[in-house]
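Only a single protein chain was left out; the remaining protein chains are all shown in position.
What follows is subunit A.
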Amino acid sequence: MGWVRAQRQPLGWVPVLALLLGACRALPVPDSSPLLQFGGQVRQRYLYTDDAQETEAHLEIRADGSVVGSAHRSPEGLLELKALKPGVIQILGVRTSRFLCQRPDGRLYGSLRFDPEACSFRELLLEDGYNVYRSEARGLPLRLPPGPGDLPPRGPARFLPLPGLPPAPPEPPGGPAPGPPPDVGSSDPLSMLWPSPGRSPSYTS
């Protein structure tokens, strides 16, 4: 009698095991590395500051290489923060593909070339969630220029990195994009004739 009971017991575990295995299959193991708590090794952030009393600003790298603060989030304000070594990051403007760099006097500019001396920043985390960035080579804090011609800048230095997705570019409206109007004075009003075959698509990229 005791035999029978002892043998039946492991068989009762089988469905439980199957159930557990099934549950495991359905739930994939998430990316649980504690090092990835920022959602990836490369972060896309807006650097927001409200330090200078009333002004609220997002740091922006413009296409001409200037760095300004703007009240609203814009494509130029989206920055890619990437670790270079522990505590040290590079900041890249996503739209303009310019690195945020600092001149020896503390002024900021956007550079197409990465210069490790001017463009590496040490990230200091403050207890209120704000960060301070100091130039790795010179130790000067990254400050937003409050106005043009302010040398050296005395603007806000505490930044809140706000997560941001790149703003979606507008979808072209329905209908064909209106081409140039026909040149009705010409025998080829719709510009059909071309002197060259045009660039190869391979060569445009």
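Operating definition for what follows: a residue touches a chain if its C-beta (ideal position, glycine included) is under 8 Å from a C-beta of that chain, and two chains touch if they have at least 3 such contacts; residues count from 1.
Keep in mind that, in the parts below, contacts and distances are computed from a predicted model.
> Out of "NADPH:adrenodoxin oxidoreductase, mitochondrial", "Protein slowmo homolog 1", "Hemoglobin alpha chain" or "Beta-klotho", flag the one the UniProt entry gives for the chain missing from this complex.
UniProt lists the chain left out of the view as "Beta-klotho".
> Which residue among A:82, A:107 or A:138 touches the omitted chain?
Once the missing chain is taken into account, the touching residue is A:82.
> Please output the residues of subunit A touching the missing chain, sorted low to high.
2, 6, 9-10, 13, 17, 20-21, 24-25, 29, 35, 40-42, 82-87, 94-95, 124-127, 166, 168-169, 171-178, 181-182, 184-185, 187-205
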